[in-house]
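All protein chains but one are shown in place.
Note that the chains are named A and B in the order they appear, and that numbering of residues resets to 1 at the start of each chain.
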Amino acid sequence: MRRNILSVAAGLVCIALAAGCNKSSDTPGATSSSTGGAIKIGEFASLTGSEATFGQMSHHGTELAIDQLNAAGGVLGQKLELHTEDDQSKQGESKTIAKKLISRDGVVALLGEVASSRSLEAAPVCQENKIPQISPSSTNPKVTEIGDYIFRVCFTDPQQGKVLAQFAHTTLKAHKVAILTDAASAYSVGLANYFRDAFTAAGGQITSEGKYSGGDKDFSAQLTSIKGENPDALFVPGYYTEVGLIARQAHDLGMKAPLFGGDGWESSELVNIGGAAVEGTYFSTHFSPEEKDPVVEKFVHDFQAKYSVTPDAMAALGYDSAMLLVDAMKRAGSTEGPKVRDALAATKDFPGVAGKITIDPQRNATKPLVILQVKDGKFHLVEKIAPQ
Amino acid sequence: MIEFLQQLINGLSVGFVYALLALGYTMVYGILRFINFAHSDVFMVGAFCGFYMGKHVPAHSLGGGLLVIVLTMLICAALGIIIERLAYRPLRGGSSLAVLITAIGVSLLLENVGQLVFGADPKYFPELFPAKVYVSSSGLRVSSNQLLVFVVTAVLLFALQWIVLRTRTGTAMRAVSFNAQAASLVGINNDRVISFTFGLGSALAAAGGILYSMNYPSIDPYMGILPGLKAFVAAVLGGIGNIPGAALGGILLGLIETFVKGTRFSTYTDAIAFGLLIVILLFRPAGLLGKFQVEKV
Partner (left out) sequence: MNRFKMILSAWPKAILLALLAGCYLFWLLSNRLNPYYLAVLINIGINIILAVSLNLINGYTGQFSLGHAGFMAVGAYASASITMFVGPKVLGSAAANPLNPGTIALFLAALCLGGIAAAITGFLVGAPSLRLKGDYLAIVTLGFGEIIRVVFRNIDSLGGALGLNGIPSYTNIFWVLGTAVISIYVVLAMVHSTYGRGFLAVRDDEVAAEAMGLNTTRYKIVAFIVGAFFAGIAGGLYGHYTLSIDPKGFGFMRSIEIVVIVILGGMGNTGGVVAAAILLTLLPEFLRQYEKYQMVFYSLLLIILMLTRPQGLFAWKRRARPALRA
């Protein structure tokens, strides 16, 4: 009996110690303006887990922006403090994290997330507390529909689908396209739908549609069926993790039709996994480090200096989200939620590294897409397509 | 017709890998009457061993590839024996629920440590063997890696049958699976036999891991979960505890899965595997080749 009480007591002591160790600023209540000291900006990203590569790049971009801004003196006479939390690519964490950052840490704005599902979790909390949220790269249209405090600095999937349909028609000269969708990913299903609608509206024909689940390794069954219908091109709106294998198996099956996809393809691992099979394939994304633009070149140079890797779209958008937020604070002359929100909504032609950002009435950014092609194991800029 | 034959080839190559994995499950169940949840993660460790070793071995070489397979099998056999020694043996004879929970714990441990060490994002598995695609006149395509799966699995299956039926250790294994107490009474060292079984099963899982990764060269710490569960279904399908049954079950499941993937129900493939398990357990729990065992009070 005594032993058991001791073990419970030991457990409670551990909790107390852990609570004490944890840095906490115990200011209850959601005050959205920060008092003298630093301006606290919250960020949540998938730093670990299945989408760690996306979250880490996005975080690097944001971090770089904050560091540069602080080196230049901060904003409104104060330094910026970035509070980052890891949502582990898990569902259910983002809401608690948002509450923690807003109510306990007292952030004035929230940056995040890459995945639309996790942005959707946090958005109601931000909206309720009148804290502006900027998503760097969530492309599902539902995210900004949650409320007028939710913004994004990237294009949406309907736009991406339209542009890709146009690309397939004009550049690939494909009139019959097959689609292979990741049915487990809302992003993939959504993008496939938007592409299909735009492509058929422009007179194209979808020969067949195959489905797989994220995590699958074997697509030969679906590809064999698709090959039988003889499409001009194959659209794969999924993630690089499966696209590499799909390309390989398509190649092994003797499929000659070119493959193309969306921004989920972007990762250095695509070339590793896909090897020679992804040579010549195309995908759309938000940013190309090759662009001959002084803003882009400076960003690429600074990013490489700090992190020793070339930035990708996630990094660029993470950077832009932080920069835009601070620019809005400058224009509003304050960090108060409603004022910053209004300044964000009024953004016009903000020079982001991933393109000029103008926020439309739905709080989305009308941005051009870049089409990249895999050549010699690297991504090369093919064309930049502005939205209609 | 060509399409059907092509699907057949694809299905067989997946099925043979399931067969290799299923053997490990069935052998351990036959002796200890428990499902080694961690088996699927030994499969994963085997794939990663192959990944790291593959960097130090010239690509596209037959000798290099074989060396990697053999070494990986040895390493994973050792891993399996260690796991048994540390996590399962202390609980032998006790509640089977406790061992089950421990097995789940070991499985999770391997996956999550793997995630910490290897990173969660998929890695590209190196090309160990020379890769060629053979095209028949009618358009059927078989890759050399697929052929390797057939050959290596067949060799391992025969080796296993030989060990189990013709060696003293194999006979000891069968004796322990019939009646552990009686086996120890006639002088068999149960502990050693059990360790050997785990080692053997883990070696097969490792080989399966490398063969699987050669055909689907994207590896990540969670890659073992689904193949492991499907291999278990295969083992049950063939009759748990029955070695030829496991092989048969694996091949059958691979074929079923591939044909389902070609239909419009492709997203339900995993659910169908589980559904099959439930159906088997309800209507023919002994599986295709197993014998129904009466539960003694």
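One rule holds for everything that comes next: a contact is a pair of C-beta atoms (placed from the backbone, for glycine too) under 8 Å apart; a residue touches a chain by one contact, two chains touch by 3 or more.
Given the structure is predicted, the values throughout are model-derived calculations rather than measurements.
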Residue in contact with the excluded chain [from A:53, A:78 or A:116]: A:116
Of A:66, A:183, A:247 or A:340, the one touching the omitted chain in the full complex: A:183
Which of these, B:96, B:136 or B:189, touches the one chain of the complex that we don't see? B:96
Even though one chain is not shown, subunit B touches it at residues 34-35, 87, 90-91, 95-102, 104-109, 111-113, 115-116, 225, 229, 232, 267-268, 270-271, 274-275, 277-278, 281-282, 285, 295, 297
Counting contacts across the full complex, list the positions on subunit A that touch the omitted chain. 1, 4-5, 7-8, 11, 15, 18-19, 22, 26, 28-30, 47-48, 85-86, 88, 90-92, 95-96, 99-100, 102-104, 116-117, 120-121, 124, 140, 142, 146, 183-186, 188-190
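Here is the rule we use: only the chains that are shown with their structure count from here on.
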Centroid distance [mean C-alpha coordinates] between subunit B and subunit A, Å: 37
Residue numbers of subunit B touching subunit A in their complex, please. 3, 6-7, 10, 14, 115, 119-124, 133, 135, 139, 141, 143, 212, 215-218, 220, 222-223, 226, 258-259, 261-262, 264, 266-267, 269-270
Would you mind writing out the residues of subunit A in touch with subunit B in their complex? 48-50, 52-53, 89, 183-184, 210-213, 215-218, 220-222, 224-225, 228, 241-242, 244-245, 248, 252-254, 267, 269, 272-273, 275
